[in-house]
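My structure is below; once you've seen it, I'll send some questions.
Note that one protein chain is taken out, while the other chains of the complex remain in position.
Labels run A and B following the written order; every chain starts at residue 1.
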């Protein structure tokens, strides 16, 4: 929901409600939020839509994230973008998200960025309390290195790590990190699954070529490529245009065979495997 | 045996048999194969030699590797070099090697390259079955990162990791990887132990200098340098010229003292230690 405020067709709560309902009908029940998306407006707008049909709450999975403080939100004299994982900050951030969303519980909650100042004990206690009080369902991290996952997982049950992962950002598939996270029981979610529009010409050509062969679109092929990875990473779709979502849904059963997967990987990397 | 087909003097099975017998007599009983070496011809030729004296089988240790599919072997429309670690592929690959070698068992079997699509459970089951059926003795990996070793070792008994390691490729000695693999119980085998002929002039000069001091050849010194590393990595000799093998054998007892080891490391790295 990062770019929710950028879609005029979703600007009215009633329209957004229709969008959410369409998603749920099609099996897309997870909605990825963060306190900083639209400086809180994305959550508030989503909440306004939910209020129009409260029974919908039980049909959606709401994921929240916090710990990034944008420079504009920093009230200190330094006005510096920073992270904050102090217990009181995280607790207030979760409560802020709950209030904006108009719900009593985030189904999942992720630390948005790995904070170099994170105190493991303090965070574990704060998040345990939030889970215990029912304000959070399960826990995860985002943009975390394997070492962060391993350190935190000693103290907290981590369900997922949301990282950049796509044909354009596939190192974690080759150096053992995806396998290691799978082995740790940490599910990987892929943000920017289409590479944020930065796919190069050779890769775009290969995606078209594969799409033509499989009767699929380039985007469907790029998403299918992700699904073959260890642990079956789930893409976080950035676009909220319904045609894009429909496109992804229609391609959800697409499977790539091994050769096709490597053909695309090679096109993105610019060289064949060793 | 990667370059077996490049030696005219070993082109006849009888000649190759003599070579194998000489190796065994001198204590070199391990032979490093892979299904892709010579596109299978290396294994087949080795098998033809073994057939001439079947009793020799019990005196040799045969190591096989698989999972790389060269572009020329890819029958898909993409004709792409790729890896394949699906259960049926690995099982057939091992059976193909057994058939070409004319034996009933590979003493050791390595995954040739770390496959980003490797399914740990599936591979563990397939290799367990191959071990259980007696077609494979023990298991290992090749070119694997530490994370791959650690992840696989949770499910499979890994005996070794065959990696590039030489004076020219010595990072793993400094960043803790060799120590970590030793600690995991994974024995390191060193391929390209002479750096594939890419040793620079300063290193070559130092090898000659040390060789002159120790009454040894440069190659003997380079191999002795490897033997001092944690876990005593075993070199995979690339050359099958008997003089080269004889040279290595004659230098097998050569030991370098600490100062000499660092002198060579420094010559290869271009700077002294910190």
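Going forward, contacts are C-beta pairs under 8 Å (C-beta built on N, C-alpha and C of every residue); 3 or more make two chains touch, one makes a residue touch a chain.
Everything numeric in this text was worked out from a predicted model, so none of it was measured.
Q: Across the whole complex, list the residues on subunit A that are touched by the chain not included here.
A: Those residues of subunit A that touch the unshown chain are 68, 71, 74, 76-78, 80-84, 86, 113-114, 116-120, 143-148, 150-151, 154.
Q: Considering the whole complex, not just the chains shown, which residues of subunit B touch the missing one?
A: Touching the chain left out of view, subunit B contributes residues 146, 170, 173-180, 182-183, 213, 228-230, 257-263, 265-266, 272-274.
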